[in-house]
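Removed: one protein chain of the complex. Kept in place: all other protein chains.
For reference, chains read A and B in written order, and residue numbers begin at 1 within each chain.
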Amino acid sequence: MNSSSPTAMHDKTIAQLSASLAAGEFSSEELTRVFLARIEQFNPGLNAFITVTAEPALAQARAADQRRRQGEAGPLAGVPIAHKDIFCTNGVRTSCGSRMLDRFIAPYDATVVEKLNAAGVVMLGKTNMDEFAMGSSNETSFYGPVRNPWDLDAVPGGSSGGSAAAVAARLTPGATGTDTGGSIRQPAALCGITGIKPTYGRVSRWGMIAYASSLDQGGPMARTAEDCALLLGAMAGFDPRDSTSVDRPVPDYVALLDQPLAGLKIGLPKEYFGEGLDSEVARVVEAAIAEYRKLGAETVDISLPNSQLAIPAYYVIAPAECSSNLARFDGVRYGHRCENPKDLLDLYTRSRAEGFGAEVTRRILVGTFALSAGYYDAYYLKAQQIRRLISDDFRRAFAQVDVIAGPTSPTVAFNIGEKVDDPITMYLSDIYTIAVNLAGLPGLSLPVGFVGQRPVGLQLIGNYFAEDRLLNVAHRYQQVTDWHQRVPAGF
Amino acid sequence: MEWETVIGLEIHAQLATQSKIFSGASTAYGAEPNTQACAIDLGLPGVLPVLNREAARMAVMFGLAIGADVAHRSVFARKNYFYPDLPKGYQISQYELPVVQKGQLTIDLEDGTSKVIGITRAHLEEDAGKSLHEDFHGLSGIDLNRAGTPLLEIVSEPDLRSAKEAVAYMKKLHQMVVYLGICDGNMQEGSFRCDANISVRRKGDPKFGTRAEIKNLNSFRFVERAIEFEIERQIDLIESGGKVVQETRLYDPDQGETRSMRGKEEANDYRYFPDPDLLPLVLDDEFIAAARASLPELPDGKKQRFVEQYGLSSYDAEVLTASRELGDYYEATVAALGGEPKLCANWVMGDLAAFLNKDNRDIGQSPVSAVQLAGLLRRIQDQTISGKIAKEVFEALWAGEGDADAIIEKRGLKQITDTSAIEKVIDDVIAANPEQLAQYRAGKDKLFGFFVGQVMKLSKGKANPQQVNELLAEKLKG
Partner (left out) sequence: MSLGPAEVAKIAHLARLAIREKDAPAYARNLSAILDLVAQMNAVDTTGVAPMAHPLDMAQRLRADEVAEPNQRKHFQAIAPRVEAGLYLVPKVIE
């Protein structure tokens, strides 16, 4: 394509769309139609969307256009986005990728949805995800796997695979995701886009269907850090409905994007560059780090000695919390109910067996076991102690450095079906991301290259509430590179 | 073979907040099913709990009132089990770190002695909904209005040794929570529920026997009967060679027996863990001091003060301080009258109580105010009317006929104290009853009462009884 021709609407970033809408280059309704058409064309091949809300989207777009005419439009007004199907959307199916909620029409909006609606966004639909957010490949969804736009044989990552694929394929300029063990960062890396998991408590969990309550966080996924800054600014903030929400002012993330990187200390944990990391991925990540040195940052070798314990601890804590969080799905007040239950026990066991897939079942069983009489100390308590050790590792590291960098994922996207038979292998793909959730720190992934056709992501980890720093560090890199502008072939 | 009973009571008191412990839905009793069950109470996907400040304050008040340590830091835990009236599949409760720790309550036994009963702990938790078992095509109906109502679970040490002690403890605790204003104590509506843990052991045996739990006893009478039945059942069982099984039993008031609960035989593994949706409850000194400052005078203290301040007997003081309202009423009466504590006590405990009982009202619903009662007693005090006439006036007060003075005026009930007037009546009576006069003078002293009666009748009860006695005695002497 001629580099001097104007950027197609669907190729524009949110920041560019915002400017175009403000300048009257096109209306939100026109823009929305473009994306709806692309979804109709490309989604069957990707399966990134579970529900497309075409008519309501157009109504929202028209309303945004109206507000703009009245001079009341903010930066996100009229910008289309998609919501991971884990966020409750009033009057719209919210399936959580599960048969259990296949027919669940949420009777209220999540705070994240409310806030983005208030900012004037247009919701294109609900994106596919691993069932109840449990997975790293978007292969556990009741609605079938999502394909990676960069290579249709490959997984997009998970659990926010639908959001990642949709953004990468330009079916939406931005999307929401959630991250419990890496579910924003890892699919962002595997799909060549940018995603940030904020500090625990930064974004409200009200209406965000719970997987592991002390680990879950919602966050934005888009092609650039700038776009993530725009979205995060609207999503973040104190919510009195969430007891774990932090009452702390939300910085102007966009205004803070351009701070110079001179003097920035980037910590490189030796544990993140050792065994298990694919050598090609390692090379791409090293090149990205070299770029940071050119930008004026200084790298420091650090150690996070308890890194190896993150996965074992996570696979006790997350299943334990989820086994309890998912107990409410019993066929009584909403969700799937089995036909003709013969008694109460049958109602429960059969509704739940029919509603949940194998991975969810596995994690509920593990969690139930870990909490059961006689095992609590050895498993749950022990895992929470390890969590403390891991947090302390980070605390010590942040006394020396400003951000921590490393690969987001040990490999690029693997093939669909390659790891489904071995859950443990699947779990190990979260090796670099999980510790961040255990500590509650913010983490971001940005695209830094490819191995063959498949993208590689660099993970940046920040200190508590340093989202502005992470976005700034990612943005500066994106100003001197163009990985984030690459387009998957055919899209 | 001498047996000893060991009893511990677990009491669930619904806290009298406006809204639920973790949501803003109303806790008002008696609403249409599921009209007070919001998204949080229904356990919809994605909802989250936020703690009600008033529930925390009420728990602290209770802790202070029983002299317990109030935990500066306590933790909410999930108690996981499946039941249709438990929407989330877990109950938010407190486990390892409850808000109220060791305290005590002193109970009075029938023999006049008192006994200190230990309270192990008290913690906050949410109530479950209700199952209605009327047939809906063979199904049960679930109402979640009650789900999320705040409960204070109060656990006693196994210090109780008889059904009577258990009831005394339960009544004392009931009085305490109502006094504190933290619970309305309405047992029929389920505001105050009791589970009893009962075991027996041979006297002198230091080990506790296996205990059975009797659930949901909702009246003092049921508690006493259920415990008595259970004690006998366990003793009979052991004496005939059997073993007490650790289980949950229900009391059937119609049959007067306890029965094992079907379907709950398996021990529940509740898999307690700290609720990750809630943070530790941290109560600073200021919060606790404010709660302490808002404590009302407690029953024992009030009773003691009544004995000292009003010169009342221990028994009278106990009756008058049974509830805060009654104690306040009594004190208001004495204050309005400007004294006469014994007179006031007699009337409050006597006539007033009788009328309240007859109409099934409590003191808060008395149509006779303390000031009105004092107005009546003042007229006895200043001899305007006799005690007997006062009863008639009281009845009129109760019926709402106005104040004492107005009634006395309207009905012309003023006591006759004019000596010559009384003498005239006496003369008339003596003149009308010559035979009795002769008999009395001949020695039949008993007839004095007859003459008194006649004088009172002729004077329509209004002659001052004391003067009648004196003057009559003189005149009859001759």
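The rule is short, and it goes like this: a residue touches a chain if its C-beta (ideal position, glycine included) is under 8 Å from a C-beta of that chain, and two chains touch if they have at least 3 such contacts.
Since the structure is predicted, the reported quantities are computational estimates derived from the model, not experimental observations.
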Which of A:232, A:246 or A:473 contacts the chain that the document leaves out: A:246
Residue in contact with the excluded chain [from B:52, B:234 or B:258]: B:52
Looking at the whole complex, which of A:117, A:259 or A:391 touches the chain that is not displayed? A:391
If you put the missing chain back, which residues of chain B would it touch? 17-19, 23-26, 32-39, 42, 44, 50-56, 75-76, 82-85, 131-133, 136-144, 250, 261-263, 269, 271, 274, 276, 278-282
It is residues of chain A that touch the chain not shown, namely 104-105, 107, 199-201, 214, 240, 243-244, 246, 306, 308-309, 311-313, 315-316, 323, 327, 330-335, 337, 341-350, 352-353, 356, 361-362, 364-366, 368-370, 372, 379, 381-389, 391, 423-424, 427, 438-441, 464
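Please note the rule applied: only the chains that are shown with their structure count from here on.
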Would you kindly tell me how far, in whole Å, the mean C-alpha position of chain B lies from that of chain A? 57
Would you tell me which residues of chain B are touching chain A in their complex? 39, 42-51, 78, 80, 82, 84, 87-90, 142, 269, 271-273, 276-279
Mind listing the chain A positions that touch chain B in their complex? 87-88, 94, 96, 101, 104, 106-108, 110, 205-210, 212-214, 240-244, 320-321, 323-324, 326-330, 332-334, 344, 348, 368, 371-373, 376, 380
